[in-house]
Every structure is written in C-alpha cells, then in structure tokens.
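Below you'll find the structure, written out as structure tokens, and then a few comments.
With one protein chain held back, the other chains of the complex are shown just where they sit.
Naming follows writing order (A and B), and every chain is counted from residue 1.
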Amino acid sequence: MAALEVEGLARHYGEREALSDVSLSLEAARTLVVFGPNGAGKTTLLRVLATLLRPHAGAVRVLGSSLPDDAWAVRGRIGLLAHEPLLYRELTARENLRFHARLHDVAEERVEEVLEAVAISARASEPLRNLSRGMVQRVAVARAVLHDPELLLLDEPYANLDPAAIELVEPLIGAASGRTRVVCSHDPGGGLAEADLVLGLRAGRTVLLRDAAAVQPGEIAELYR
Amino acid sequence: MRRTVGALLRKELLVELRTLESVPGMSLFAVTTFVVFHFALNRNSVDGDLASGILWVTLLFAAILGINRLFVADAEEGGFDGFLLAPVDRSAMLVAKVLTLLAYLVVLEIVAVPAFALLLLGPSLAGAMPGLLVTLALGDLGVAVIGTLVAALAVQTRARDLLGPLLALPLLVPIVIGGARATSPLLALSHPTGAPARWLLTLGLYDLVFGLIAYALFDFLLED
Partner (left out) sequence: MYGKGLRALSIATVAAMALALALVFFYAPLEAEQGFLQKIFYLHVPLAIVALCGFVLGGLLAIQHLRTREARWDMRSYVAIHMSLIFAVATLITGSIWAKGSWGHWWVWSEPTLVSFLIVFLLYATYQPLRFAIEDPERQSRYASVFAVTAGAFVPLNFIAVRLSTAYLHPRVLGSTSNLPGPMALTFVVSLAAMALLFATLCKYELTAKHTRAQVRALRRRLTGETGAPLRQRSAAPSLQPTAASAGSATGSGA
C-alpha cells in the first residue's frame, strides 16, 4: 500500500485557491520532491500532509489513515521540518528536545543521541537565540527525527546549512534514512538528484507529475519562468 | 494527559524563569498602582469597600499583563505547531496554561497583598487572612480560566494587545463583583466579619461554568 495517497486535494484561504485538484501517490521509502515558485502551494501541501491544515476537498490518506478524520492516528509518525524551526528561542537545544521527547513519549537518551548526530552537543546548553541560523536548523532537524518518524516532510531542509552540515544531516533526513519523504525544494539540480517522483506546482495546480528519471532539468527551470 | 501537562508546564516555567517577562512585571505593576492610588485618592489608608475595590482592580489589571503574554512565545516561535504534531490530548495545553497563569497569579499576590497591607490598608490583615485566601483562590481560578481562553482567542489576531483586555474585562466583571463583595467585610475598619458564603459560592459556580466552557471550546482555537 502506498504511504501517501492524495486524490483531488483542494485547499483555499477565503477566495484564494492555495491548492486545487492535486493528486499523487507515493510508495513507502520513496522521495517526492515538490518544485514550484513562491506561493505555488508547496507549504500548504506540506501542512495538509502534516495534519496541521484540514483539506477542503478530496481524499488524503497518510500512512494508511485518512485525513482529517483519523489524523490522530498518524500524529507522532510524521516528522515536519518547516520554515520555522518550531523551537523556543529562550530554551536550550537540550531543553527544547527534552520537551518534545516528553510530548512524543520518547526516552531521554534519544535526545543525547540526536544531539550527537547533528553535532550540536557542545552547544546544547545555550539558549537557541545565541546560536546561528544554521545551528538552529540542525536542532530543528534533530527535533524532526527525534521520534523516529516514518514520514518526513521537509520544507527546504538545506536552507542555511553549509556543505559540512548537509553531509551531517544526510543520514537523518536524506534518502539514505530509509524514510518516506516529501521535500520542497528550489534547487533543480540537487532536488532532482534525490527524487523518485517529481511534482511541479504553479498557482496551486499540478503542472508536472512524473518519475524523476523521466524529468529533464530544463523542465524544472521552466516552472520558475 | 498528565505527562503532557507536566511537559508543557515545565516548559512554561523554564521560559518564564529564563526571561522573567511576566511575573516580575505583573508584581511591580501592582505595587506601582497602589502608589498611584495613594496619590489619586489623596488618602493614606483605605478600608472596607474602597480597599477591597482597589485590591481587586489592581490584581485584575496586573493579571491582564500576564494574560497578554501567555501565548505569545507559542504563536511566534511555532510552539503551537510543535505541540499539534505530537500525539497528545490537546486539552493538555488548556490545563497547562491555566496552571501556569494560576502560578503567576499566586506569586503576584504573594507580593501584592503584603504591599497593599503595608502601603494602603487601614485595618490589619491578620484576622482577615483565611477568608481572603479562600476568596483570592476562587477568584484566581476564574481569572486563570477566562484569561487562558481569551489569550488563546486574541493571540492569533492582529491587534492582540488591544483585543485581549477588551475581551477579558467584561467576562471578568462577575469575578470582580464576587471577589470585591466577599473581601470588603474582611477589610472593614470596625467589626470585620468573614467573607459571605453567598459570594464565595457565586465565584465557585462561575469558575466551574467557565471551566467547562473553556474545556469544550479550546480545541477549536488550536486547529487550522
């Protein structure tokens, strides 16, 4: 069974259509990369899949549960890495992660494990407002994978990260993590390289949906024109 | 539920201890307001109705400061989303925030009530203490419940600093009525008596009804 099944999804904000008639299907452990200019509906799609926004029309099944009615069953199996880190600036990385560990009923040892994995242990006792944006992004990665989610929803995950940091988080949120992934990207080359399936959005509508192998880089550049 | 409330409460107190944004401000505001009342009324001591009114209005306005800040960190730093992604009972947020606000109010009163007795109050507080504590506890509970509901309502709006107090004050009028009426005989200069049970009962019932309303409605403020 597919990990993600979306059929005719629509979502609007008042009269403005953010998404209309989006359909796709993604197998487990595969990567969907979503391309599209700003305002194309990428973030809205991620938030719908994350159960944070209710779909207005269409059928959405995430990890076998249909949204929004059975959203409770998939919460805790999804890891979201959004634009905002979803962390408290006044708390340290360790305190933030411990808070999320308690919410997700994850053992405290796991906190140290992920802090180690994103190489932030040395500065885990400083309030986040003292850390650079790249470091905060690494803590956000740690937060997103803390509860070992089956599905990862990543909104431009590599923004603010230097090449060394990208290499660092790759085993956690990259294709090698073995998780089902939905990645929003602005980077045609890098995005295409990690994709199994490509979705191109423009003004909330699907303009491209194809296996990555059959997509030319030029087609992606065309989306932004 | 208990684990979630514990986690949220711990986070709230950690943030407050680190930033000291709410409680010290509320307490200082209350003490300053007593000084302002001294000059505005041009009186060195107050008792009875007037004392009880000054105490409750001051506590109420100090509470509004805390209410206005209650959800700001969650709304601005994505704490709501982080919470909503977890597989937990959403009412835990309501319970944790009510307890947080309640803790703020208790600390506020530990500072403000002695300051009031020292600066303005004519009669001694010694005999009034048990009655005053019960009245304050019931009043605080109501302020915490209504304050949390209103803060959650106002925090997602563009004019939250304005809308919070405008929404909260009318809803808190019955608390002021009950609290001030119950307190005024305690603070009378001659023949102080106990807090009338009628007013304590009114406060208790109001707390209960709004507790149920907040419990029923809070989830709708979280989802999107």
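In this text, a contact is a pair of C-beta atoms (placed from the backbone, for glycine too) under 8 Å apart; a residue touches a chain by one contact, two chains touch by 3 or more.
Small disclaimer: the values here were computed from a predicted structure and weren't measured.
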Considering the complete complex, of B:Thr32, B:Thr157 or B:Thr193, the missing chain is touched by B:Thr157
Considering the complete complex, of B:Leu132, B:Leu149, B:Leu187 or B:Leu200, the missing chain is touched by B:Leu149
Per the touch rule stated above, chain A touches the missing chain via residues 12-16
Per the touch rule stated above, chain B touches the missing chain via residues 149, 153-154, 156-160, 162-163, 166-167, 169-171, 173-174, 177-178, 181, 198, 202, 206, 209, 213, 216-217, 220-221, 223-224
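To be clear about the criterion, only the chains that are shown with their structure count from here on.
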Per the C-alpha centroid definition, the whole-Å distance linking chain A and chain B comes out as 40
Contacts from chain A onto chain B in the complex sit at residues 47, 50-54, 72, 75-76, 78, 80, 82, 84-91, 95, 99-100, 102-105, 127, 143
As the complex stands, chain B meets chain A at residues 3-4, 6-7, 10-11, 14-15, 18-19, 73, 77-79, 81-88, 223-224
